[in-house]
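First the structure, in the form of structure tokens, and then the observations on it.
Rest of the complex left out; these chains stay put.
Lettered A and B in written order, each chain numbered from 1.
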Amino acid sequence: MDETGTRARQADAGDQLLHVVVDAETIQTTVALVDALVDECHLYFDEDGIRIPAMDPATVAAVNLTLGRSAFEAYETEDAHIGVDLSRLGDIVGMADRGQLLSFTLDSETRKLEIRIGELTYALALLDPGTVRSPPEATDVEFEFTGSVVTESGELSRAVKAADMVSNHVTLGIDEERDSFYAEATGDTDDVSLAVPADELVDFSPGDAHSLFSIDYLRAIDRAMPKTPEVNLELGIDIPLAVRYPFADGAGSVEYLVSPRIAAN
Amino acid sequence: MDETGTRARQADAGDQLLHVVVDAETIQTTVALVDALVDECHLYFDEDGIRIPAMDPATVAAVNLTLGRSAFEAYETEDAHIGVDLSRLGDIVGMADRGQLLSFTLDSETRKLEIRIGELTYALALLDPGTVRSPPEATDVEFEFTGSVVTESGELSRAVKAADMVSNHVTLGIDEERDSFYAEATGDTDDVSLAVPADELVDFSPGDAHSLFSIDYLRAIDRAMPKTPEVNLELGIDIPLAVRYPFADGAGSVEYLVSPRIAAN
């Protein structure tokens, strides 16, 4: 099989709206990042690359993922918008070995997405986008973030795991006085607190901020994270948390928005 | 412990019908290959080596494994025929570390198989061969294979995994016109197809062939396969599939015969 893994198939596809080739690790990461929140999603293709916006069933967390065309080995598409069973897609792309290339071709006659790995073709039936939950248009302008932090992902990961041991909720915030980013969770007997001072942060735009979040969503986001050295957080007072980081050598970008919980009492 | 791991035991064994020594990886692979189909089996020892014929309880698939005496560090036996609890044998040999040698001695008085790993001896009670299912004499002359293929095991493995995602059955065949080996499975919404052209096959004797198989057996056979680069398949029209490949650096050979399903409608 040659590098693009497509060969004779191109001639057979009829009207091709879409034909892209990408390496296994990139597509596996892409699927995992969205799968953290949803089982099915919209995929938008245009000349710049792909975009995947999604919102979890409880409408607490949203994700917006973009993967620029530079991440692809081949990228030929007209604008396209499809609905996908993400769990099924994850099982399929999970079969590829490290370093293998996968090709995706949309067969406009059958309305199936033909996924090719080696000499294997999996024709995945698509979902009618009208039936897949659509997140509201996500624009950051709506949220008045007061502070921004870039921290080592390991610190945040450990804070979320530890908070999960004592509580269902965690407060994330910025302490302007102490010039630090913090996370706090209180349990019946135990407490967890993270306090990362400015000189330990990769980047820091301090501003008073604190909001309470359900830990389940932060754990899901943390579990899906690839070996990312740093993660960017934007916070405010009782407003959503934005979690952003690049992947696929910078060609991809993921942003999660997690709504805060209204603190009881 | 010296390399053979047997020392004083040999003097104690009484009438030895059988005494062989083999490395952990070889015996662990041997057991796994047969365990894919059955929980108990016959073992035949003669001057050439061992032979293990078995048939699964549903009499759909059969395996015939041979391991030549060259695979053994020591091989002293008269002709012998024993019945073994394969699950138990697997647990025992699984305790040996990579590179360790195991010695097997048949104690004719106790009718137990003494398995030695290091300074540990496990005396395994044997099964009366008369109570263990015996496969019919398997001779390939019965089947009119029309085609033969040697393909990279990764391609077949992925095809079986993918087919398992959409259906209980998969059709394997040779397309004489397109000069290729193929696998196809159809589900409610999704389809899977593998098409390996002649120039991608390690070896190819084309001839029209197609049969439908239950995926469960192919998955079991695939899971038991060690890191084998290539696998030989023999097919025909609505006749069993033969899957063959060597192991233990060529000293071992395994052949599975999987009966076809009669296609409904």
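Rule of thumb we're sticking to: a contact is a pair of C-beta atoms (placed from the backbone, for glycine too) under 8 Å apart; a residue touches a chain by one contact, two chains touch by 3 or more.
Quick caveat: nothing in here was measured; it's all calculated off a predicted structure.
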| item | value |
| --- | --- |
| Copy count for the complete homomeric assembly [2 present here] | 3 |
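By our rule, only the chains that are shown with their structure count from here on.
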| item | value |
| --- | --- |
| Chain B contact footprint on chain A (complex, rising order) | 1, 88, 91-92, 95, 97, 112, 117-125 |
| For the chain B and chain A complex, residues of the former touching the latter | 154-155, 158-159, 161-162, 165, 189-197, 200 |
